[in-house]
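With one protein chain held back, the other chains of the complex are shown just where they sit.
Naming follows writing order (A, B and C), and every chain is counted from residue 1.
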Amino acid sequence: MSSTRVGVLGATGAVGQRLIQLLDPHPEFEIATLTASDDSAGKSYREAAKWRIETPIPDDVAELVVERTDPDAVPDDVDLLFSSLPSSVGERVEPGFCEAGYVVSSNSSNARMADDVPLTIPEVNHDHLDLLEVQRDERGWDGALVKNPNCSTITMVPTLAALDSFGLSTVHVATMQAVSGAGYAGVSSMEILDNVLPHIGGEEEKMETETRKLLGSFDGAEIDLHDVDVAASCNRVPTLDGHLESAWAETSEALTADNAMAAMRDAPSLDLHSSPDQLIEVFEDPNRPQPRLDRMVGGGMSVAAGGVRETSDGVQYNCLAHNTLRGAAGASVLNGELLVEDGWF
Amino acid sequence: MSSTRVGVLGATGAVGQRLIQLLDPHPEFEIATLTASDDSAGKSYREAAKWRIETPIPDDVAELVVERTDPDAVPDDVDLLFSSLPSSVGERVEPGFCEAGYVVSSNSSNARMADDVPLTIPEVNHDHLDLLEVQRDERGWDGALVKNPNCSTITMVPTLAALDSFGLSTVHVATMQAVSGAGYAGVSSMEILDNVLPHIGGEEEKMETETRKLLGSFDGAEIDLHDVDVAASCNRVPTLDGHLESAWAETSEALTADNAMAAMRDAPSLDLHSSPDQLIEVFEDPNRPQPRLDRMVGGGMSVAAGGVRETSDGVQYNCLAHNTLRGAAGASVLNGELLVEDGWF
Amino acid sequence: MSSTRVGVLGATGAVGQRLIQLLDPHPEFEIATLTASDDSAGKSYREAAKWRIETPIPDDVAELVVERTDPDAVPDDVDLLFSSLPSSVGERVEPGFCEAGYVVSSNSSNARMADDVPLTIPEVNHDHLDLLEVQRDERGWDGALVKNPNCSTITMVPTLAALDSFGLSTVHVATMQAVSGAGYAGVSSMEILDNVLPHIGGEEEKMETETRKLLGSFDGAEIDLHDVDVAASCNRVPTLDGHLESAWAETSEALTADNAMAAMRDAPSLDLHSSPDQLIEVFEDPNRPQPRLDRMVGGGMSVAAGGVRETSDGVQYNCLAHNTLRGAAGASVLNGELLVEDGWF
Partner (left out) sequence: MSSTRVGVLGATGAVGQRLIQLLDPHPEFEIATLTASDDSAGKSYREAAKWRIETPIPDDVAELVVERTDPDAVPDDVDLLFSSLPSSVGERVEPGFCEAGYVVSSNSSNARMADDVPLTIPEVNHDHLDLLEVQRDERGWDGALVKNPNCSTITMVPTLAALDSFGLSTVHVATMQAVSGAGYAGVSSMEILDNVLPHIGGEEEKMETETRKLLGSFDGAEIDLHDVDVAASCNRVPTLDGHLESAWAETSEALTADNAMAAMRDAPSLDLHSSPDQLIEVFEDPNRPQPRLDRMVGGGMSVAAGGVRETSDGVQYNCLAHNTLRGAAGASVLNGELLVEDGWF
């Protein structure tokens, strides 16, 4: 297969750097353009991005000149754009790129709940991608806009999808989220050392609404939201990467711990380049998963689960995913792979 | 009031040191004896205890000679003993002290759920203390054994007691517990730096059972357990002190966030020396309480609550308490003060 | 003594908040005015400052309206101003306040090495304060400008002053500085969790030059810099408060560990309100001082030292001070107390 020329919108931030780390060695994609804020435009990427990832900045990418985040600045032979723009910027500029014919796989939080925008985790709701036909019809776009969910939502939803055949009705979930989820400057050290922050603005609402869309059904015209009642409490803890979540799932049908673990283990993965072999890695040891030890399961693209035990009306368990891989950059890349596979451009 | 001569069983451990920090300046108590394991017996307390508390070791206590943990080693003019023994030791030796006539206020986890042992948070279930009459009758003790609950239980129960007039039926709670709860050597740095431990052995069961006893009713003969259904998920996070908990309380009667906050604010404190002015400090700011900023509210003896919001069948909120003060040493001291006030020796 | 009406320039930042924490209960000072950037002017202090200190914001201060940082905005009956402005702002505006007649005790790094500006640690170089006469002569000011040194310098210099009678010639020092030294947003959590930053811009030069001025001699006209050769390596570590430093002092005369410890213990304190009883607290235990356990020695105003041992040409030791108390806000307040005591206004 010939490789697809891609670009990254908002390439200098934390998720943008992760995107480049994933896209540079990617066999299907070739990084052709990088955009950032006007301050960075015209500089080399090496200069514009303060690279903070453990692996070295790829030399060829480092020499690229950063462009303004504007459709006119993107070469015509680029087909697919990955967006990690701040949501306020994404809201303003993403439609313009779609109108200009680009397919955009976006991690930005804007428009995730829009009726005609697919919010997609490939292994969970692949079929929602067909909503793009509705989108193109309505908006008259040659391009397309696909979103992946919030990192804290992605961590939990594959496990909920696995349990949904038992009649998922109610979810309580408390998150313990890593600082990288807020970006490089998002959480100061004085806030988080020897501390936990019990609130992350907007995060609880995202988990509660996005979950219903992701688990919803698509009838060819619109997404019928799942009626699961999600109550989320979001906390920031002093970890670098890996969101850990304590969850309770209530189901209308009887659900044992063994059945829950089996359902999670059986949740199918896909055959995409970034798909893990095992979508959900289930631990028997109640001391696992742990963020530092297990965030890289499946190359950072699996979800880990453990501590499954029965409650009076369902099961309790912990789940974990790498928030900037499976939960952000990797999620966008995976959606990009699916867009290629399904021939959306 | 003349002061009561007291002793500390298991005086060298983390909770033992906190007990000494609280008892040394206490106007009602005078530290007369300290016990520890046979290894420490015969040494000065300064030598036996590796003092690790921010305030200096009290000079007079430092010079006391540590005794074996044995009733024969305790002077007869001591009336009240505070116990912070490991539970396996407590189970073995506490009854002997009670039989020998000592009143024991114990933080050890053994015997907390025994039918004739009061498990007491003074502000919550003061009346349970009268179970001591049953205890003395049944066991033929001159002394008495009173327990305080586990630190993670204490953090939550005052808030649940405040909501119980709305018909408390179900509780989901995820804890983010500080490392001091495991004692000085309990959690190694390699386990917890950049990490969260998703399991604390036995902790979830303690929260689920102790809560039902604490909120139960005493009819003069026995405790009728409350039928609240508690599902707890216990996690260890990299904080030094202060257990933070994300809780959901479901009630049979309609409960608004405002009503919940009012009920918590109105929860009465007591007039004991260690009682805080305000039992539950309720924050309007959703970013509070935070362990580092708020663990010392009420001198470390209040419970802090915040982030209260309505869910489909109750309320969601966070609560926090200092785990070695309100949650352990302070809880035992408070029970000791109540035992004096009520004339149990 | 009637109290002096004071103001705080740059009152909303990390050091500004510490200043208010110290000044509000201060028996000699009365907070009369607070200034901040134009964004904050006109707001209540409660609103303008995001209060992040463990003790509550003082109610009376919280209600003060924040003024612009401009001499015209400061009431005439205010005599003394404490400045914790960013150095670029301090450089621009501090002279104007002095010209307008205010005495300024400043923690900002600008002008610390200016020939006619006293750089003062009261217990170390009280006599340098008389340089203010030169300053007033030269600049024609009714007011005055006094500086305290950088936090990393203050931590070390009292110990060096104590050793100077042995002929201090060379100092090597490696710092392990707390994140609060960089202000609230100065060090992001992604930078410092599980990490050490081996460089703090400008810090090494400050330690090397300020030390020579502080230990220099004043002949009534100018400061003759001490010729000690200081080589500093500055590191940021994941602690909240308390700069720990590993130092080697070489002396021209023979120096034993015992002599060094005695000299440190004998270093005199002053009789000012904020002076600690013991200027340098010397530990025999080589495991002390530790930042978390010992940063509050002397109410946060002492320097702690330990691990003293002889090397081939002097001594090696560790020293520690609370960087936002003795190292910043407390240092400015102490200078303010000295200015009052010496009758500079």
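What we mean here is this: contacts are C-beta pairs under 8 Å (C-beta built on N, C-alpha and C of every residue); 3 or more make two chains touch, one makes a residue touch a chain.
Values in this document were obtained by computation on a predicted structure and should not be read as measured data.
In the complete assembly, the contact with the undisplayed chain comes from C:197, out of C:62, C:197 or C:225. Screening B:193, B:225, B:257 or B:270 for touch with the missing chain picks out B:193.
Among B:84, B:180 or B:332, only B:180 touches the chain left out of the display.
Note that of B:90, B:238, B:314 or B:336, the residue touching the chain absent from this view is B:238.
Residue-wise, the contact with the chain that is not shown comes from A:296, picked out of A:41, A:65, A:89 or A:296.
In the full complex, chain C contacts the hidden chain through residues 172, 174, 176, 193-199, 229, 231, 233, 235, 237-240, 244, 246, 248, 286-293, 306-307, 311-312, 316, 318. Although one chain is not drawn, its touching partners on chain B can still be listed: residues 14, 52, 179-180, 184-194, 238-240.
Panel shows chain A; residues 52, 54, 193-194, 292-293, 296 of it touch the chain omitted from the view.
Rule of thumb we're sticking to: only the chains that are shown with their structure count from here on.
In a homomeric contact, the two copies may use the same or different surfaces; for chain B and chain C, over half of the interface residue numbers are shared, pointing to the same surface. Centre-to-centre separation between chain A and chain C, using Cα means, comes to 47 Å. Residue positions of chain A touching 2 or more other chains: 193-194, 238-240.
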